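Note that one protein chain of the assembly has been removed; the remaining protein chains are unaltered in position.
Up next, chain A:
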């Protein structure tokens, strides 16, 4: 007669299900379908979807492309480490390297323009966490992820690393300017 004994009715699968239980099952099912449809709806009509564009790469290949991009587009350097500030051409490609323990280089974007930002890691997993916007993307070594981004507000943004990457993890802070 209880959940710790065999069902008292040996033909328990023939017992009718109460209306209230059916109703709750129906609510749960319909809600599940709505949540499922919502993700698909957002892919069609929403403006925030993570890019599907990704390629296998190696740290050497990615670094070479990024260095070329930096050499061609650097506008100035900042901080006593002379980190290059690179203006990404409007509508063009920008490269961001994640490595122990820095985001390199500093990117400069314009509000309302769409950019293809290429992300990859030179070593361990890292986490691209754009603050205070709060967009979070995993960065994995061996994969080049091409994310289309359109900044909606001017300002100075921080890139926090939010995937644990060793002892200097907390000092891995990058920067993006939006003009």
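Just so we're on the same page, a residue touches a chain if its C-beta (ideal position, glycine included) is under 8 Å from a C-beta of that chain, and two chains touch if they have at least 3 such contacts; residues count from 1.
Simple rule for what comes next: contacts and distances are computed from a predicted model.
Choosing from "Nitrate/nitrite transport system permease protein", "Cytochrome C oxidase subunit I", "tRNA modification GTPase MnmE" or "NADH-quinone oxidoreductase", the protein name stored in UniProt for the chain missing from the display reads "Cytochrome C oxidase subunit I". Interface residues of chain A facing the missing partner chain: 1-10, 12-13, 15-18, 20-21, 24-25, 27-29, 31-33, 35-36, 38-40, 42-43, 46-52, 54, 79, 81, 83, 102, 114, 119, 123-125, 127, 129-138, 140-145, 147-152, 158, 160-175.
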